[in-house]
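Input: a single structure, listed below in C-alpha cells.
Every protein chain of the complex appears in place save one, which is left out.
Naming follows writing order (A, B and C), and every chain is counted from residue 1.
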Amino acid sequence: MKYSKNFLLGLYRTMVRIRSFETKAEELSLKGEVLGYVHLYIGQEAIATGAMANLSKEDYITSTHRGHGHMIAKGADIGKMMSELYGKVTGYCRGKGGSMHIADLSIGVLGANGEVAGGLPIASGAGMAIKIKKTDQVVVAFFGDGASNRGAVAEAMNWCAVFKLPVIFIAENNHFASTWKEQTTTGKSITDRATGYNIPAVSVDGNDVIAVYEASMHAVDRARRGKGPTLIEAETYRIKGHYVGDKDQMYRNKKEVELYWQKEPIGQFEKKLTEMNLLTAAEKYKVWNDAAKEIDKAVKFAQQSAWPPVESALEDLFADATYCID
Amino acid sequence: MKYSKNFLLGLYRTMVRIRSFETKAEELSLKGEVLGYVHLYIGQEAIATGAMANLSKEDYITSTHRGHGHMIAKGADIGKMMSELYGKVTGYCRGKGGSMHIADLSIGVLGANGEVAGGLPIASGAGMAIKIKKTDQVVVAFFGDGASNRGAVAEAMNWCAVFKLPVIFIAENNHFASTWKEQTTTGKSITDRATGYNIPAVSVDGNDVIAVYEASMHAVDRARRGKGPTLIEAETYRIKGHYVGDKDQMYRNKKEVELYWQKEPIGQFEKKLTEMNLLTAAEKYKVWNDAAKEIDKAVKFAQQSAWPPVESALEDLFADATYCID
Amino acid sequence: MRELTFAEALGEAMLEEMSKDPTIFTYGEDIAKQGGIFGAYKSLLGKFPDRVIDTPISEEVLLGSALGAALAGMRPVAEFHFADFLFTGMTAVTNQIMKFRYMTGGQAKVHLVLRGPDGITRSGAAQHSESIETLFMHIPGIKIIVPSTPYDMKGLFKTALKADDPVICFEHKKLYETKGPVPEEEYYIPFGVADIKRQGTNVTIVSTSRMLHESLTAAEYLQKEGIDSEVIDLRTLVPWDKQTVLNSVKKTHHLIVAHETWKRAGWGAEIAATIQEEAFSYLEAPILRVGAKNVHIPFSPKLQDFVVPDHENVASAVRKVLRG
Partner (left out) sequence: MRELTFAEALGEAMLEEMSKDPTIFTYGEDIAKQGGIFGAYKSLLGKFPDRVIDTPISEEVLLGSALGAALAGMRPVAEFHFADFLFTGMTAVTNQIMKFRYMTGGQAKVHLVLRGPDGITRSGAAQHSESIETLFMHIPGIKIIVPSTPYDMKGLFKTALKADDPVICFEHKKLYETKGPVPEEEYYIPFGVADIKRQGTNVTIVSTSRMLHESLTAAEYLQKEGIDSEVIDLRTLVPWDKQTVLNSVKKTHHLIVAHETWKRAGWGAEIAATIQEEAFSYLEAPILRVGAKNVHIPFSPKLQDFVVPDHENVASAVRKVLRG
C-alpha cells in the first residue's frame, strides 16, 4: 500500500477511539449517566475517519444527530464531549446541547444537528463565505440515507452546484432511517440524486477507511481548486439500534445484523493491517488500551465536573442580551 | 396526422381561448380593473392544453402562480375566472383569492398557488387518496423551472415514486425564474432530476401541443395502470414579463424575446393545421372571434357583478367557525 | 371505570373511527412498523395495512399531502413526529392547509388532522422539546386540541376525526404513559368547551396539557395554605372557551394562566389580554402568566427545570397575585 505505517495507524487509532467512545457512551446511557437521546456511530467509523483525514482544522464540517464520530475524527476533545453528554458545565456546550447539538467551532465543527438534513443549508453558507473570502478551505456536509429524502438536501446540492461552492456531500448510507430499511428512498443509489444537479458523484464502501479516504481526497482536492461540489455515497450498515434504547428492533432480522458485524470497518482494517505486517498484537493491544484509558479519563472528568449553575440557563442566547431575555 | 380534425380544432380552440383571456387580462390589469399580481400564461398555452386533453373532470391538477391556462384547459368557467380577477362576489373564490388562488374543485383544480412549488405536496396527497380509494384517477402537478429548485419538488418526486402514486409532474421550463434565466438551475435538463428518484422522464417541445399531448398521454396511461409517476419537461419560453407590470425587463435582451415570438405555440399550430388543410381562414377567424366574444361576455359579467359584502370576509375560513373567528 | 394510558386512549380513538370510516388513513415517520415512537399507534399494529403508512423523511410533503388527500375525499391523519419538525414542513401548514378553504372562497372541506408529540422530555434539548401551539392560534385556519387526560385525549380526538376542518393535536410527551379513566361507551368531546378540573373560589388557574397537572398539584399545596383554586382546562385553543374563564374570574377575581411554552407572546398573553379587556372591573389584581423563560430548552436537567415551569411556579404566581 502506498501509505505510510504512521498514517495508516493514525486512521486505525481514530477508528478505535470512536468505537471506544461509543461503546462507553452506550453503557453510560443505559446506566442513565449519559442523558438524552444518543445515536451511536458504531459501524460507521471508517467514514468520518477517512473523510476527515483530508481536512485541517480550518476546514468545516456539518454533522448529524449521529455525530460523535465526526467530532472525534475532526480532533475534538473527548473529555469535553463526554462531559457534554453528561450535561455538565465543562462540556462543549456548557451542558446546554448534549449529544445532538455538540459542536466545536474552534476546529470547524459547525454542529451536530437534531434536525435531519439540518446541516446542509449551514454547510452551503459556509461554502459561500469561503468563496467570497477566496480562501482554500472546504466544507464537508454529512447526512444519512433517510435525510436524503428531505428537500433541504436537494436545495443544497443545486445551490452549491450553481455557485460552485467547495462543499463535499457525504451520504452515509447505513440503509436505515430509524425503523425503515431503504423502502422510503428511491433511486438505485444516492449518487443518482447528484445527476440532477450536474454534480460528480461516487459510491464507495463506507466500511473501508482507505476507500473513503481516497474518494474524499479527490472531492476535497476538486473543491479546493474551485471546481465545486461532489457527492460521495459511503455504503455501510447500522449495526446498532437507531438510538440507545432501541431494543426490540422488530423492524429487522437479527441474522442480518450478525452478518454485518462480520463486515464492520475496524475488524476489516485490522485484518488488512495485520496481513500487511503493519499491526502486531502488541500494537493492537496498545491502541485499544490507550483509547480505553483516554475514555476512562474523559468519563472521570465528566463525572467529577459540576452541573451548570441554573442561572447559566439564561446565558448564551445572544452575544448582547440586553432586555432580550426577560 | 392520426388525429381527427375535431380533436385538433378542439386543442386549437382551447389555446386561442387561453390566449384571448390572457391578452384581455393584461389589458385590464394595466387599466387597474383586474387587481393584484397577474402572471400571464401567454406562450405556454400548448402545455396546459396538451396535458389536459388526456384528463377528465375526475382527474386532479395542481396549478401555479401562472395558472389561468391550466384552469381554462381543465374546463373552468371563464366568467367566474374573470370575476375573481376583479375581486367580485361572483368569482370562483367569492373575491377572496384572485389570480394566484383561483381554483375550481368541481373540475378537479386543486388550486393555483402563490407559493412556488406549493402545489406538489398537495398533488402527492391527492395521489395517496387515489391509491387508497383504488380509483383510476390521476393527478397532474405543474411547476416551473424556477420552482424545480425548491426542496418540495424533490420530496414530492421521491414520495410519489416510493408509493407509486398516479402523479404526473409537468415542469414548464420557460427558462425564467422571474429575473433569472437558467443560471439558478443546474443539471442539463430538468428531466435529470428524475434520475435520482427512478422516475421515467421525458423532455418535449412545450410549444408543440401535440408533443405535449402525446408525452402526457403515455404518462397518464402509466399512472392509471398503477405504474407510478412520470416527469415531463415541457420546453418553452416566457415571452411576456414575469407579471403584468414587469416592464423594463433589464434582465434580458429584447431581440431574444422577438425571436421567441416567432416560435409561440398558437402560430405554429395554426401553420401546421393550415398546411394540413384543417383550418381555413374563415374557421380561424371564427375561433378567434368566438373566443373574443366569450371573453367580452366574461368581462361584462365581472364588471356588472357586485363586490362581496364586507361581512363575507369573515366567512369561509372554517366549515364550522363557531367561536373561532372572534 | 377502566383506566387507559393517554397513548392507549389515542390509539382507541383511531381504532374506533378507522373501523367505521374507510376514508381515515394515517401516516408519518416510524409509525406503522413500531406503532409510533411513543407507542400511540400500538393498537393499530397489524391492522389497516393500507391505511397506516410509514413515510420518507419529507415533512413538507408529509404535511402538505394531507391537504391534497382531504381535497380528494379522504380524512388524513398525519403525524409530525416532533412538534419541532413541524417547522421543516411549516409552509404546507401555514401557507396551504390553513389558507386553502379561505382563499378558494369556501370551495372545499379541509378535513384533516395533524398530530404528534410536543413538550419536554428529560434532556430532549432545544430541537426535540418545543411547544409551539401559540403559532397556530395566532395564524388563522386550524383548530387546536391540547388534551391533558386520557379521557379528553380520546373524546377530543374522536371529534377531530369527524370534523370538517383542519385540526392540530399536540400530545405532551410526558403524558403518553399517564393513566386515567376512560369509559367503555363511545363519547365525543366538543371543541371550545373548557373543563373545570377543580372548583375553587379564590383564584382561577387556566391551563392545558402537562401544565394542567402541575396546576392541579399547585392547587393541592395552596389548599393547605388556605387558598382555594379553580383550575380550568381549556382543552382546545381554537376555539377557546372564553365564557367559562370569564365566569370563573368574575367569581374569583384573580387569574393565572399557565403553559409550558414561552411566556413571551405565548397564548397566555391572549387569555390575559382578553380577560383584562372583558372583565376589567372584576379583577382585584393583575393577571399573571406562567410560562417558559425566553431561551431554548437546555439539555442539562437542572437547566431544563429552571427554564420550564412546574407546579412551584404556578403556586408562586398564585401567592403573588393573592398576597401582592
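Methods note: a residue touches a chain if its C-beta (ideal position, glycine included) is under 8 Å from a C-beta of that chain, and two chains touch if they have at least 3 such contacts.
Note that this is a predicted model, so its numbers are computed, not measured.
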*Chains in view touching the one left out*: A, B, C
_For the chain left out of this view, which of A:128, A:217 or A:292 touches it?_
A:128
*Kindly state which of the options B:106, B:179 or B:304 is in contact with the chain not pictured.*
B:179
_One chain isn't shown here. Among C:41, C:191 or C:267, which residue touches it?_
C:267
*Touching the absent chain in the whole complex: find that residue among C:295, C:308 or C:322.*
C:295
*Based on the whole complex, identify which of B:80, B:96 or B:193 touches the chain you can't see.*
B:96
*Considering the whole complex rather than only what is displayed, give the residues of chain A touching the chain that is not shown.*
60, 62, 91-97, 101, 103-106, 110-111, 113-115, 118, 120-130, 132-133, 137, 139, 151-152, 155-156, 158-159, 162-163, 315-320, 322-325
*Residues on chain C that touch the omitted chain in the whole complex?*
84-85, 87-88, 90-91, 94-95, 98-99, 102-103, 125-127, 132, 134-135, 137-141, 261-262, 264-270, 272-273, 276-278, 280, 283, 285-289, 294-296, 298
*In terms of residues, what is the contact footprint of the unshown chain on chain B?*
35-37, 84, 87-88, 93, 95-98, 100-101, 113-118, 146-147, 149-152, 177-180, 183-185, 248, 250-251, 307-308, 310-314, 316-317, 324-326
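Simple rule for what comes next: only the chains that are shown with their structure count from here on.
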*Please indicate which chain is farthest from chain C, where distance is taken between mean Cα coordinates of the chains.*
B
*How many angstrom between the C-alpha centroids of chain C and chain A?*
36
*Just curious, how far off is chain B from chain A if you go by their C-alpha centres, in Å?*
45
*Calculate how many whole Å lie between the centre of chain B and the centre of chain C, each centre taken as the average of the chain's C-alpha atoms.*
40
_Give me the residue numbers in chain B that touch at least two other chains, ranges are fine._
151-152, 155, 158-159, 162
*By residue number and range, which residues of chain C touch two or more other chains?*
55-56, 58, 60
